[in-house]
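Worksheet: the structure to be examined is printed underneath.
The other protein chains are all here in position, but one chain of the complex has been omitted.
Coming up: chain A.
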Amino acid sequence: MAVCIAVIAKENYPLYIRSVATQNELKFHYTVHTSLDVVEEKISSVGKALGDQRELYLGLLYPTEDYKMFRKLHNSFTDVMCNPFYNPGDPIQSKAFNGVVSGMMVQTG
């Protein structure tokens, strides 16, 4: 289960970001932002190594990660992108996407 899920645009601004506890929100935002460096590093290394292989999953940033979680999230994200009324680059406000994310979040309370 996740505590914070974020979708980041390729210009590195958040399309969607949500975390469980509100009191730690700032911390999570900082963490997500900082981890973008790692993601960038991975992207550059993958780009060199695998060429045009369409593997979207970059691997683990931290040793706890669920592969299924990514696929689920990515499918939902694809749905959002397929929405003709969604303007690419806008923050995601889809209810369905929100629901999927909620399902993956740690249930609190």
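Please note the rule applied: a residue touches a chain if its C-beta (ideal position, glycine included) is under 8 Å from a C-beta of that chain, and two chains touch if they have at least 3 such contacts; residues count from 1.
The rule we apply is simple: contacts and distances are computed from a predicted model.
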Protein that the absent chain corresponds to, by UniProt name, given "glutathione transferase", "Alpha-1,3-glucosyltransferase", "Trafficking protein particle complex subunit 8" or "Replication factor A protein 3": "Trafficking protein particle complex subunit 8"
Absent-chain interface as seen on chain A, which is shown: 11-14, 22, 25-26, 29-30, 33-37, 40-41, 44, 91
